[in-house]
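This is the structure, below, for whatever I ask next.
Just one protein chain is left out here, and the rest sit where they should.
Then we have subunit A:
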Amino acid sequence: TATAAAAQTLKGHDDRVWHVAWSPCGKLLASCGADKSIRVWAKSPKAPGAAGGAAAASPAEDEWLCVATLEDTQSRTVRSCEFSPCGSYLAAASFDATVVIWQRGHREADDGSGAIEEWECVSVLEGHENEVKSVAWSADGSMIATCSRDKSIWIWEAPPATTPQARLPEEDIECECISVLTGHSQDVKHLRWHPTEPVLFTASYDDTIRVWAEQVDDWGCVEVLQGHTNTVWGLCLDSSGTRIASCSQDCSVRIWSRSDKGTWACDKVLDEIHERTIFSIDWSRDGSRIATGAGDDAIAVLEASSDVVGSDFSVTRKLLAAHDTDVNCVRWNPQDSHILASAGDDGFVKLFFLP
């Protein structure tokens, strides 16, 4: 297993970077961390190499720059951030117990020098008792879910979909709490929505994964997935929503699939990929690859051994020393399953171009 063909290091954060997230169009990358800021990165409009403005021969040659720094709103580590499905909002979860919604504005500079990114904080969601660890937008963009060390999950109304050119005034944005979910016996580390249905999946310090859905009147837990023998740090679903891949402090990845009855069962345990805690896992949009990021400083890429649905995943690449120390987050670009972004304790954001 060789090291990556091409990689780029994005420097700017002053402390560990906990999380990265792509915009739905795949053109913006947001990162956040212990320096209490969020940075938004985009490809430089300038063409690389020779004059004449030729397009880059490969995505690896595009230069990525920091186009915005969002700070001075949350007083502690920003642990996680996610773009809305419409791409115009960024929700950010902090150790200061708040979740903040930023709205994106985009306008042409008066002097014709190009486009300007303007981000404005339009809402603060308060309710959690302590550190908020993860935030996620439902597939249709109507709800936001958040989770915390307080063991609960909150579901909120999301702001209405909009475009960067038509910003909504702050007064028109109200994110009411829809429901507060309890059940986990310990911190809830991470959550993700099902790709199509209003169903929520949570990963916890209590070693389990829980599935939540709206039943009759209110939201409730519909299933508890047991199997991991230590904290579950992350999970992801494939785009069909029929498989889950989870990662844990027990140094394993588990693949779960959904039966006809709708219940989940663990098909596979992969415990020889990493020797330290696996902090993050992500499934590419086209379903062909799973990436993991771990405390052994490595990123692994898993691929299915055949096209047969349900076939085994095995490691096809292991990027050793992907970061100088722990890898905290890995995310596939939603528009290009060959581009992977990562965040590390070394304070860097990295882009990997994997053929």
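Rule of thumb we're sticking to: a contact is a pair of C-beta atoms (placed from the backbone, for glycine too) under 8 Å apart; a residue touches a chain by one contact, two chains touch by 3 or more; residues count from 1.
Criterion: contacts and distances are computed from a predicted model.
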Which of "WD40 repeat-like protein", "DNA sliding clamp PCNA", "Mitochondrial inner membrane protease subunit 2" or "MIP18 family protein CG7949" matches, in UniProt, the chain that is not displayed: "MIP18 family protein CG7949"
Hidden-chain contact residue, picked from the options A:Asp35, A:Asp62, A:Glu82 or A:Glu131: A:Glu131
Per the touch definition above, residue among A:His13, A:Arg149 or A:Arg285 touching the missing chain: A:Arg149
Omitted-chain contact residue, chosen from A:Ala34, A:Leu181, A:Ile278 or A:Ala341: A:Ala34
Hidden partner chain, touching residue among A:Asp62, A:Glu82, A:Asp150 or A:Asp187: A:Asp187
Touching residues (missing chain, whole complex) on subunit A: 16, 34, 76-77, 79, 95, 130-131, 133, 149, 187, 189, 205, 230-231, 249, 276-277, 295-296, 324-326, 346
